[in-house]
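Shown here: the complex without one of its protein chains, the others still in place.
== chain A ==
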Amino acid sequence: MHTLFSRINNTSALLSSCVMGLLAAIAISSILIQFFESPIEGGSVLVKKVKITHGRGRQYKYEHAHVDFEVDADLSSLFNWNTKQLFLYVDAEYTNARGVKNAVVIWDRIVRRKADAKIHYAGKQKYHFKDTNTFRDAQAIYTLRYNVMPHVGALVYGVAASTNASVPFPPMVNNA
């Protein structure tokens, strides 16, 4: 009962139970906070210009879209004791002429501190935006979404802002 081995045994069992209890409390409390919080308001996504061209090099046969846009949002309410980082991304959802539903991420950003949580970005997309068929007659809705990554616990996804209305794709410019 009082040997060194049993003391170490009991202490480490108590320690690991306490640590697990603490981690569970952190995870559950931050989930409940997210649940009862009001959704993000006051954000906006504006698409300034869309241009369709041929791709470069090997991608010539595909239509590439070039989007200039502006996003504004205040996401500081998402930061709590259990937030490690915030992953933001703007995606474009549209259905092309073949009936295939597509969703493409065109821009993303990682926010690690609450002070950086007021987002303002005006500029070009970060990633290639191409369609293997054609963009003709299609319209896209652009949405700013977030993913809260915790120190411990479940990942949470949400929408911060959206164009709400569809933005049509213009016809392709015929020089690469």
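As a working rule, a contact is a pair of C-beta atoms (placed from the backbone, for glycine too) under 8 Å apart; a residue touches a chain by one contact, two chains touch by 3 or more; residues count from 1.
Assume contacts and distances are computed from a predicted model.
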Listed names "Signal peptidase complex catalytic subunit SEC11", "Proteasome subunit beta", "Autophagy-related protein 101" or "Ubiquinone biosynthesis monooxygenase COQ6, mitochondrial", with the criterion being the UniProt name of the chain not displayed: "Signal peptidase complex catalytic subunit SEC11"
Among A:A97, A:A154 or A:V173, residue touching the chain not depicted: A:A154
Contacting the left-out chain in the complete assembly, out of A:F69, A:Y89, A:Y142 or A:F169: A:Y89
Full-complex contact with the absent chain, from A:L15, A:A103, A:A122 or A:V173: A:A103
Contact set of chain A toward the excluded chain (per top definition): 23, 27, 84-85, 87, 89, 91, 99-105, 110, 112, 127, 145, 147, 149-155, 157
